[in-house]
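Only one protein chain is missing; all other protein chains are in place.
The first chain written gets the first letter, and so on, giving A, B and C; residue counts start at 1 in each chain.
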Amino acid sequence: MKLEDLNRELAAKNLGGFWSGNITGFDQNVEPKSAAVPCLWKWSDIYDGLIKARELVNMEMSERRTIRLVNPGLPEKLFATSTVHVSVQLVRPGEIAKAHRHTLTAVRFVVQGRGAFTTVEGERFTMSPGDLILTPNWTWHDHYNGSEEDIVWLDGHDGPLVKALEVVAVEMFSRKQQPVEAIPDFSIYQYGMARPYEKKAKLFDAPYKYPWEQTYKSLKALAVTEGDPYDGILLRYVNPRTGGPTLRTFGCEIQMIRPGEKTKFHRHTSSTIYHAFRGSGCTTVGELRLEWTQGDCFTVPLWQWHRHENPSKEEVVLFSITDRPMKEGLGFYFEEGKPE
Amino acid sequence: MKLEDLNRELAAKNLGGFWSGNITGFDQNVEPKSAAVPCLWKWSDIYDGLIKARELVNMEMSERRTIRLVNPGLPEKLFATSTVHVSVQLVRPGEIAKAHRHTLTAVRFVVQGRGAFTTVEGERFTMSPGDLILTPNWTWHDHYNGSEEDIVWLDGHDGPLVKALEVVAVEMFSRKQQPVEAIPDFSIYQYGMARPYEKKAKLFDAPYKYPWEQTYKSLKALAVTEGDPYDGILLRYVNPRTGGPTLRTFGCEIQMIRPGEKTKFHRHTSSTIYHAFRGSGCTTVGELRLEWTQGDCFTVPLWQWHRHENPSKEEVVLFSITDRPMKEGLGFYFEEGKPE
Amino acid sequence: MKLEDLNRELAAKNLGGFWSGNITGFDQNVEPKSAAVPCLWKWSDIYDGLIKARELVNMEMSERRTIRLVNPGLPEKLFATSTVHVSVQLVRPGEIAKAHRHTLTAVRFVVQGRGAFTTVEGERFTMSPGDLILTPNWTWHDHYNGSEEDIVWLDGHDGPLVKALEVVAVEMFSRKQQPVEAIPDFSIYQYGMARPYEKKAKLFDAPYKYPWEQTYKSLKALAVTEGDPYDGILLRYVNPRTGGPTLRTFGCEIQMIRPGEKTKFHRHTSSTIYHAFRGSGCTTVGELRLEWTQGDCFTVPLWQWHRHENPSKEEVVLFSITDRPMKEGLGFYFEEGKPE
Partner (left out) sequence: MKLEDLNRELAAKNLGGFWSGNITGFDQNVEPKSAAVPCLWKWSDIYDGLIKARELVNMEMSERRTIRLVNPGLPEKLFATSTVHVSVQLVRPGEIAKAHRHTLTAVRFVVQGRGAFTTVEGERFTMSPGDLILTPNWTWHDHYNGSEEDIVWLDGHDGPLVKALEVVAVEMFSRKQQPVEAIPDFSIYQYGMARPYEKKAKLFDAPYKYPWEQTYKSLKALAVTEGDPYDGILLRYVNPRTGGPTLRTFGCEIQMIRPGEKTKFHRHTSSTIYHAFRGSGCTTVGELRLEWTQGDCFTVPLWQWHRHENPSKEEVVLFSITDRPMKEGLGFYFEEGKPE
């Protein structure tokens, strides 16, 4: 009998041999590599698209008037990286995005407009630029723009991961909007540093809002410290209940690159999607230079050497979403600085 | 401007609209669904393949003389489910499987033969039928069959998950085998119920062996209890350091289905691969009946109603590997019993 | 031989029999009981004492110009309860309380004055009425009143517990004051909801300040909720790193009793010392009514039925210190509501 015969025989029985001919390179060193490629999405393109969609798309045609960031390296042209995704949403005055829930966890980072609401598990969160709002896995949520101006936000979620893990579930709420509980932004008090005892067993990841005012105050205060050699003044949004990562599947971070600052190269097994919330600068990923201005989004796939640079005289603030918490939770997070 | 024009325009800029035309079914209820299908692999097929490969394949042609269980539902014909994988390995007397490490976590469940060794992080584990041995993520490991008979074991690992998360890393050891520390099966004492303080920071998941003798003793002792309505007498192998799940990415379980026992239907968002270690019976998955005899392997993909049945007069023991710990850790584990 | 002879014989050898004659009541139901008694300390008495001590006591005569609350039920007339203690401290303009550290954990709750500093582990905390500042176990600390007015604060600590556990340790700093790091109130940013990664292993309990402004905002916002049947609007100060209890040995709480509110009776195995920070009211402890006005302190010993009442038209704010975290941590916390 020849090996090819055995291979054929096994294949016919839903079996497969793990040997040469069937596999290659089994005894060589291998390093992590993402199909996603470093990519820059210009705000001018995104916003132009949103403004056109503002007229062409209504709430009957879409659950969400949203434009996805598509990574050209991924086989399915759907997501920004292999595990986390960002799109940009515009809600017109008076529009309601219908209530539902899903096993995807989402966050909203407000870019423009104020006065709209996101309601999560009956709790109404007000939205202003720089605010970050958590919509954990399987929490009911709907949006309503009761203001007189458009609102635009980034939607970040773990859709690519949830899809890869085959646990996508969606449920529509019985009505268009949820009934709303008494206190807007209740979680800010529920999870303040002086907080009520939790009466009932709560969700591990709670709905929550991080107001921009607080976030920016911290960035400014810490700007006098040395900061991180690879990331400048880097803050991670923590789970207010536990002090741990923002969420179990991904985390949100915000960082200031100070005028003239140029960080060192490092790499890690998490992938990150950035949004230039304030200012302009440049991120080098491997051989590639991504030059970004305010509003632009870009991604650094896992295990690629990268550094950030702010050659300007204005401070840069980058908001980002990273799959680091999931990678750490499962034991897959490694990082290293580049030897000089 | 028409919507199709906008769609084209966006696509050219690596952007994509989330609206009808581009997406479908956005406002409907969706349930988890795996591409993997319920599948039965006969031991007679597997073992026949191993015996043929015994002659056709040597250690230069393969790092491992292993036959994979291939799920015909998955696009890549490589793995048993979308997140965990099982293959069956035969090592001949005198053979060495070379030392290396990788970000995959593996377990070995011994089916036949005794007297071979697996060495993990310098610790030598003896192998006998029914023993389960853990080779966590990034621990050096090699195998050596110093006995005079073939040894056959199941290799379970999280390769499909590690691949989906794009964190595959492999490193070859500088020599064929690791140097070996003094005490065989050291971890059994290191993590006994009376145990030394851990001096240095240890791996979160430690190398470990669960001897069959202990496992079976527990199954027998607990056989007089009512057990689980869906799984009979079900034991999960715990992380000996913490009492938590076997590993972070997957767990191992062993269960006895008593003579005449027929469990109730339930479903959950974890997928499981089973091996009939002792006895014969039948598992119903949806409309499908999988009739298995000793040695057979089969899989129940996530969110499918299933039950086990032992119509025989002999006890059945099923060993299984499930991605439940990863699903629970990330917040994706749901289960429900079928209403009668 | 008679039993008395045996008793004598044993006693001579540092042994003792556990039988009648030597012990009593071994087979009866027993309930927790504190030697401490419910007690009220009038602010007018405390403050009058401080004003007199202001002139009579200088920093050479005392490390701290402090007046202790003494529970007359305790055998040693030193502490307010058996496990936690409160005293009241006055620091005159220009005075320095010398730097040292000890195994006691202390907190300061500011009652009057602003502009002084507490420095903990090199971090300078500004002090204003209602602020709470943590000085965990074995952290260097010193105080300096650089303002032009007296400052008065409550010192709470676990001295009685540390003494009972025989682990009192004190170390004087090499200088009068610690060198001070760059940013005042640094921990507010270090442990904000968006916060830097912790670079080095930090103290489990971190130095921290809870600004009154935030605390009061939460009390007001939550005042519209139902609140706790036994405690009105009750907030616990949490460990900012973990969301757990303020400290491991004791916790701090603040509560609003709304105008006209009268809570229900309950009891628990923790003891509490209260300070009426705002308003006047009454606490019933067993048969005793403690009528308190602003500034007064009082204590409710463990396992005594108690309720709070605010018969006034002004809101009441009670600050309190409880040994509940220690009791919970060791498995000794029980509570029950009084059947009506």
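By our rule, contacts are C-beta pairs under 8 Å (C-beta built on N, C-alpha and C of every residue); 3 or more make two chains touch, one makes a residue touch a chain.
The structure presented is a predicted model; accordingly, all values stated were derived computationally and were not measured.
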{"item": "Visible chains that the absent chain touches, using the contact criterion stated earlier", "value": "B, C"}
{"item": "Absent-chain contact - pick from C:Met127, C:Ile233, C:Ala276 or C:Met326", "value": "C:Met326"}
{"item": "Which of B:Gln28, B:Ser44, B:Asn58 or B:Gln214 contacts the chain that the document leaves out", "value": "B:Gln214"}
{"item": "Interface with the undisplayed chain - residues on chain C", "value": "1-3, 6, 9-11, 13-21, 23, 26-35, 39, 41-42, 45-46, 49, 52-53, 56-57, 61-72, 77-78, 82-83, 87, 98, 100, 102-103, 105, 136-137, 161-162, 164-172, 204-205, 248-249, 269, 302, 326-327, 329-332, 334"}
{"item": "Those residues of chain B which, in the complete complex, touch the missing chain", "value": "182-183, 186, 189, 191-197, 208, 210, 214-215, 217-218, 221-222, 224-225, 228, 233-238, 240-243, 254"}
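Quick note on the criterion: only the chains that are shown with their structure count from here on.
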{"item": "Rounded Å distance between chain B and chain C, as computed from the means of their C-alpha atoms", "value": "52"}
{"item": "Chain A and chain B: spacing of chain centres that average the CA atoms, whole Å", "value": "31"}
{"item": "For chain C, residues contacting two or more additional chains", "value": "none"}
